[in-house]
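What you see is the complex with one protein chain gone and the rest in place.
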Amino acid sequence: MDIKDVVLEEEKQEIRRFLKRFHLTYEDDIDITLALYEDDALIATASSAANIIKSVAVHPAYQGRGYLNPLMSALIKRLHEKGVRHLFVYTLPEHVDLFKHLGFTSIVESMNMSFLERGGDIRATLVSMRDEYGVSRRAKGSVVINANPLTKGHLHLIDTALEDCGELLVFVVSEDRSFFPFEERFAIIEKALADREGVTVLPSGDYLISFATFPKYFSKQEKNIQKDHAVIDVLTFKQHYMDIFNINVRYVGEEPYSPMTKTYNATMKHYLGSKLRIIERKTLEATPISASTVRKLLKKNGVEAVRKYVPEATYRYLKSESGRRAVEALKSHDARH
Amino acid sequence: MARSVVSGSLESSDCLITLTEAGETSVQVDTIVHEAFQRHLESLIRETLKQSGVKNIKVHCQDQGALDYTIKARLEAALARYEENDDG
Partner (left out) sequence: MVEKDLERLLDALPLEDGMRISFHHHLRNGDDVLNPVLKAIMDRGYKHLHLKASALFPVHKQVVKALKSGCVTDITTNYVSGPVADHLSKEGLEGSLTMQTHGGRARSIIEGGSPIDIAFIAAPAVDESYNASGVEGKNPCGSLGYAIEDAQHAAVKVLVTDTLTTIEHVQIEGRHIDHVLKVDSIGDTSGIESGTLAISSDPIKLKIAREAMRLLKALDAIQEGVSFQSGAGGVSLAVTAMFNDYLKTHGLKASFYSGGITAGHVEALEEGLVGRLYDVQCFDKRAIASLKQNEAHIPISASDYANPSNASRVIGDLDIVLLGASEVDLDFNVNVTSDSYLNLIGGSGGHSDTAEDSRLTIVVAPLIKARTPLIQDRVQTITTPGAHVDCVVSERGIAVNPARRDLIRSLEKTSLPIMSIEEMQALAHHYTKRPAAVKKGDVIGIVESRSGGRLDTIHKKVV
């Protein structure tokens, strides 16, 4: 038994072919891939993209014969050396026990998908986050925003929600896959909301991911898989966030454009029922304001063109040294988010 | 980031030990030999820890049916590595 790093393109091709029989794809964001060989034959592989375990497969004739554990041990140790200690995996319910055997614990399980973590404990993490940010024990509302960057549309959502519930938690998606870095997004929001009573701004933590960045490494029925991820995300929020932070309403903006966001909102409605309130978008000159519109304008016409769509805090950031750099990068880049 | 080291593996009859700097000492054992040896493993780890003199550390042992000498060796190796990384 031999465990090797997959580095060369032709090796990756071999992995792609191997994964195909399991209806798995090899995604572009993968940064580590290990392959297990027995007598020069590829028997098993496992990969990771940042802190997410992906594309794990063992040749059917070798399943149940103890190949998964050495392979995953090697991957877990490798990630640990890189400082990545809190790992996640999305898997099929029938494979949950295999990952539990590797020290993963379940976060949530839906009919079609399970979400597990290793090296962290969602309940303990949220409790300490609650205490660190001094969140009250009273019932309250909440929004989850990516704010990439913060617009007047977001402020409208927050103010409407705040008026409705009196106390509001604003979770900012921590995952750093958006165009503007998390720390900047977070700082802008803190500044913009500084004068509002009853608002607490918190990072979303590692558990809520932006729906736009759901892993989609299952090639089969990709559309359903994205829906499965949406279900997992909503269930994570419902079973853990709403419980620990005593949230009784989640507010979301109505979605006029993206069909994906629409699906996501529909999924939320299904699982949260009356605990979800959809707020009409703020419009400016009859156009709904969205972060993606703002990014498009920024890219095309520069900072001044977006001034009327964003709060002062965002505008100041965009004019700052780091903001200018981000806008320059945006102009030369083709990022979707 | 908190200082943290691992040793061992998740292969059968081995264990994976993870040591992480913490405010107080704690021991967590997840084992495939369940309640038959759970208590024994916890006290073995606490005893080895005591002998090493290392404090304020979280020990997580994922046991796949390792015998005492394997557990001790893995833990001692991890403790030595942990002490080496003192500056980290």
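Letters A and B name the chains as they come in the text, with residue numbers starting at 1 for each one.
Everything below uses one rule, namely that contacts are C-beta pairs under 8 Å (C-beta built on N, C-alpha and C of every residue); 3 or more make two chains touch, one makes a residue touch a chain.
The model shown is predicted, which means the values in this text are computed figures rather than measured ones.
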Touching the absent chain when the full complex is considered, from A:63, A:106, A:136 or A:320: A:63
Can you name the residues of subunit A that touch the chain not displayed here? 60-65, 94, 97
Could I get the residues of subunit B that touch the absent chain, sorted low to high? 12-13, 32-40, 63-68
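Going forward, only the chains that are shown with their structure count from here on.
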Using CA atom averages as chain centres, what separation in Å is found between subunit A and subunit B? 32
Partner subunit B, residues of subunit A touching it in the complex: 66, 69-70, 72-74, 76-77, 80, 83, 85, 101-103, 119
Name, in rising order, each residue of subunit B that touches subunit A in their complex. 1, 4, 6, 9-12, 16, 18, 20, 30, 32, 62, 64
